[in-house]
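Written out below as structure tokens is the structure these notes cover.
Note that one protein chain of the assembly has been removed; the remaining protein chains are unaltered in position.
Chain nomenclature is as follows: A and B, assigned in order of appearance, with residue numbering initiated at 1 for each chain independently.
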Amino acid sequence: MTIESESSYLPEEQGTPAASKVAGFLRAMGAVVWKDLSAELRSRELLSAMLIFALLVILIFNFALDLDPATRREPTITAGVLWVIFVFAGTLGLNRSMAIEKDRGCLDGLLLAPVDRSAIYFGKALGNLVFMLMVEFIVLPIYSLLYNVNLFNPGLLLVILLGSIGYVAVGTLLATMAVQARTRDILLPILLFPVVLPVILAAVKASTGFLDGSEMDVIRPWINLLIAYDIIFSAVAFMVFDYVVEE
Amino acid sequence: MLFSFFLQEGPANTTNYMIAGYAVIFGVMLIYLISLLVRQRNLQKDLEVLEEIQGEEQ
Partner (left out) sequence: MDSKPRLLTIIDIVTVVLLLIATYMVFFYAPQEAVMGDVQRVFYFHVAAGWVGMLGFIGAAVAGIIYLIKKDRKWDIVGLAAVEIGIVFIFINIVTGSIWARPIWNTWWTWDPRLTTATVMLLIYFAYLMLRQGIEDPDRRARFAAVYAIVGSLSVPLTYFSARIFRTIHPIVIGSGDPNATGSFDMTPMMLQTFMFGLLTFTFIFIDLFWHRIRLGRKADQIEQLRLKTME
């Protein structure tokens, strides 16, 4: 690679400062997302692992909860099982996605690149979000099919999106820390689950509401809470991300 | 029956629970205090050993 072609990736320092800064930020972020997605398209190891894991959890729940046709249509059960699947599969994905960066030394490479650290954070978080959403939107029809419940409810999809954003926002930050620890295989769920609990709580409640066909008045507070949590967690993770990648 | 003692006259006899509660409070605080003391002593010993080694080196 020549020097000229390399420098074209750098954010432009000249020109209108604010606009070019935003453009550079978006470009860097897009590059990180694109790197993750294209690597995944080639290997497919992350997605397939998450998916098979999700299917296994569905299978286990079937026997563990003895889901007979009457109970399995209970909205509480469905929402609960779905979120347990998402949370566990999400942990798997987050750990893997950050461990790859660490092992292949990509993280160090990314940090050496002259881009804003927060662009790396948002890039990784967006990549993780895409993976999580992909798994979720494959799990949903399978779940509907296996348990004969209709999950294609726009409200539910919205809740899943909002819940995943909050989960990934804080999960990306904590996974970045966890993979740098000696005990990294076990650390992420221990760090993540208690912290992300408010998001999961609100997401399960809102999902149950939509599956239940509850009034909007009942569901709206939970949706608002989810949005608030998403903003709070993204903002804080973004502010402190610098400190977890610093050498 | 649930909360049956609300129907009875006078206060419920829950002295044992109170004793258990305060046993936990003072017990845990004592254990923590002892752990602080033990750690303090061990550190002091380590410090003395290290200082001795340094003294020998010089």
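Criterion: a residue touches a chain if its C-beta (ideal position, glycine included) is under 8 Å from a C-beta of that chain, and two chains touch if they have at least 3 such contacts.
Note that the structure is a prediction, hence the values are computed from the model and not measured.
Enquirer: Looking at the whole complex, which visible chains does the left-out chain touch?
Expert: Taken over the complete structure, the missing chain's partners among displayed chains are A, B.
Enquirer: Consider the whole complex, including the chain that is not shown, and state which of A:Gly105, A:Pro194 or A:Gly213 touches that chain.
Expert: A:Pro194
Enquirer: Looking at A:Val33, A:Val139 or A:Leu173, which residue reaches the missing chain?
Expert: Considering all chains, including the one not shown, the answer is A:Leu173.
Enquirer: So which of A:Phe61, A:Tyr121, A:Phe210 or A:Tyr229 would be touching the chain we can't see?
Expert: A:Tyr229
Enquirer: Kindly note down the residues of subunit A that lie in touch with the hidden chain.
Expert: The list for subunit A reads 170, 173-174, 177-178, 180-184, 187, 190-191, 193-198, 201-202, 221, 225, 229, 232-233, 236-237, 240, 243-244, 246.
Enquirer: By the contact criterion defined above, which parts of subunit B meet the unshown chain? Give residue numbers in ascending order.
Expert: Subunit B touches the chain not shown through residues 2-3, 5-6, 10-15, 17-18, 20-22, 24-25, 28-29, 32, 36, 39-40, 43-44, 46-47, 50-51, 53-54, 57.
We adopt the following convention: only the chains that are shown with their structure count from here on.
Enquirer: Could you state the distance in Å from the CA-based centre of subunit A to that of subunit B?
Expert: Once rounded, the distance between the two centres reads 41 Å.
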